[in-house]
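Structure provided below as structure tokens; questions to follow.
All protein chains of the complex are present and in place, except for one that has been dropped.
First chain written, first letter: the chains are A and B, and each begins at residue 1.
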Amino acid sequence: MSFELLINALIAGVLLGGFYAAVTVGVSISFGILDIVNIAHPAFIILGSYIAYIVNQTLGIDPILTAILALPAFYLLGSMIYQVYYASFEKRGQDSLRGLAFFFGLLFVTEVMLILVFGVDYRYVQAAYIDKTWHFGFADIPFRMLVPCVISLLMLGLLQLYLSRTFTGRAIMAVSQDQLALRLMSADPARIKRIAFSISIATAAIAGAFLIVIQPVEPSVGREYIGRVFAICVLGGLQSLPGTVIAAMLLGILESVTATFYGPSWAPAVSFGVLLLTLAFRPAGLLGR
Amino acid sequence: MRSLVFYIVSILVGAALFGFARWLGNDYLFFAGYTVLQFIVLATAWNILGGYCGYVNFGSAAFFAAGAYSSVALHKLAAGIDRYVPESLAGLAHTILPLPIPVLIVIGGIVAGLIGLGTGYLTLRLRGAFFAIATLALAVVLQTLIVNWDFVGGSRGAYIIRPSEVPIIGSYIQYLFLIMLVLSILAIIAARAIEQSRLGYGFATIRDDETAAEACGVPTLRLKLIATTLSGALMGMAGAPFPYYIGYLEPGSAFGLAYTVNSIAMPMIGGTTSWVGPLVGALLLGTLQQIATVTISSAVNLLIVGLLLVGFVIVAPKGIVGLVQDFMRERGPEGSEPTWRTRLATFANMRPGAR
Partner (left out) sequence: MTGPLLQIENVGKRFGGFVALDGINLTVAHGERVGLIGPNGSGKSTLVNCMCGTLQNETGRVMFDGRLMNGMSAHQRARRGMARSFQLPRPFVTLSVAENLRIPLLYAAHARRGHHLTHEEIENRCHELAGLVGLAAKANRLPRDLTQVEMRKLELARAVAVDPKLLIADEAMAGLSQSEVDEIVALLITMNERGVTIIMIEHIMRAVMAFSQRLVVLVTGKKIADGPPQEVVSHPEVIGAYLGQ
């Protein structure tokens, strides 16, 4: 019996991990690569969830498809935010303290606005695959977990290809390591960073759609994800996408096993505990030196 | 000498405030005033670590809740005291218990201070954003612990029955108001004393450049521990009377995001480099929120705080104090007679040129 529970917990953990990777990849880009502490990222994810919800309610379009259609809008939003951030903090050489407060304010404002518009009721979406489940003996694979997991891994794969194969992608990777190399490539660091930040916000649209497919959403759900996202990001060694996937799977499994055996009320402490311990003892991450 | 004047002025202002509130005699005024005063303590506490040392704490609510829940735990302990102590000691226990609020404040301060010290140790090597994220994580871990701790009510929360009258002062809310008033005056005096001391200079070097500070003989790690402990203890002290104020405490309200946001927003909007900033920010935002809560809604007032925070960090990074400071600096030639402006600047610890 407990063996069956364990297997199911592991499967759920892996599926959850796939989803967490999509949630985290934006922060891996903004925080890990660009060194912009975008703690407002989860708020944009929730924004993505609500957009998927509205379109699903009014037009009946699939939430994930909606998210893909909403990518340009989120990209634009990212560009705008970066522009403000760049002009107010990076260019002025202002201390990161204020940049941090800026994103914290954004997080808060977004959440409160969503509460004002939609209230604090849980919202959910409809899609054909949400209620389906595959059964293999005692093992259950719910589609509402599987679909986000698969698409998420696909998205991360594409991003990894983009970062390692294209000119702009490599310039983005160089931003974090070598400003000089970037200038030799005659790329404008501000422009490269804007593109990268916009991409990071765009991923929030997709992650938001995943979230509302997996569970009902209300505005303050995003807060739970701040710790998760940064735990995974730090654990994964900040800027490596494969590291992000591995750390996401690990955390997913850890949370799912904890929830199964100790009860769901302990689950939030897992990610934050992992984060605290990683920061205290292994700040370079799991794969770090 | 200047400090003595400052102490006397603070006490007089406090006494005048209390006298004025009593003269108006409206209990709502005390309820609202308590919240504003509580924010003065929280903002001042946050600023010791955030403004002076440059370490952003996103976990203010956790320290506040630690103070609040230490009071709840002691209250529960007092309520069931006969079960915990032998009969021979029961008489003694009943004379001590329930503990008076000033004692609870001291205990809450110690508990939260120890948590601050622990946070400091865990995060010694972390700088900037990593520290901020770690404090955020700490808040959630602590909240999960409280939610799962049945003795203090767990997720259901706990009722605190408070006496309706206190000797001499009369109404209980006036008593709480007075206590918070004294606490906020003490917090401000402490913050001001730190600023002008050796410790304050040490904190400033941590904010500016830790490596250079070490080379100048500043024990940065120890100072950071002092700052996290002091800041945490003050927040816990602000939280300790809270269960008696609210009457029913559940984790969601004690760990409310509003505390975290306000304790960051108030110093940021007021100005982070002097004790005046958090005070001005807390008075302004605290009052504004009380008015907005009554006239509009509590969600809107949080929106206002968020927008003000974002606006200020973009437009006026030095806060209101910074704006005033720039105004002060438009003064006569070097070495001329001190004007009321420069006198005020000196009083507010806005030394010419510096900070």
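Couple of notes before you dig in:
The criterion applied here is as follows: contacts are C-beta pairs under 8 Å (C-beta built on N, C-alpha and C of every residue); 3 or more make two chains touch, one makes a residue touch a chain.
Since the model is a prediction, treat every value here as computed from it, not as a measurement.
Partner chains of the missing chain, restricted to those shown and counted over the full complex, are B.
The residue from B:184, B:220, B:260 or B:325 that touches the chain not shown here is B:220.
Subunit B meets the missing chain through residues 198, 201-202, 204-205, 207-209, 211-221, 273, 351-355.
Criterion: only the chains that are shown with their structure count from here on.
Per-chain Cα centroids separate subunit A from subunit B by 33 Å. Listing the residues of subunit B that touch subunit A in their complex gives 50, 54, 56, 58, 122-123, 125-126, 128-130, 132-134, 136-138, 140-141, 143-145, 147-148, 155, 257, 261, 264-265, 268, 299-300, 302-303, 305-307, 309-310, 313-314, 317. Touching subunit B in their complex are the following residues of subunit A: 31, 37, 39, 84, 88, 92, 94-102, 104-106, 108-109, 112-113, 115-116, 220, 223-224, 226-227, 230-231, 234, 265-266, 268-269, 272-273, 275-276, 279-280, 283.
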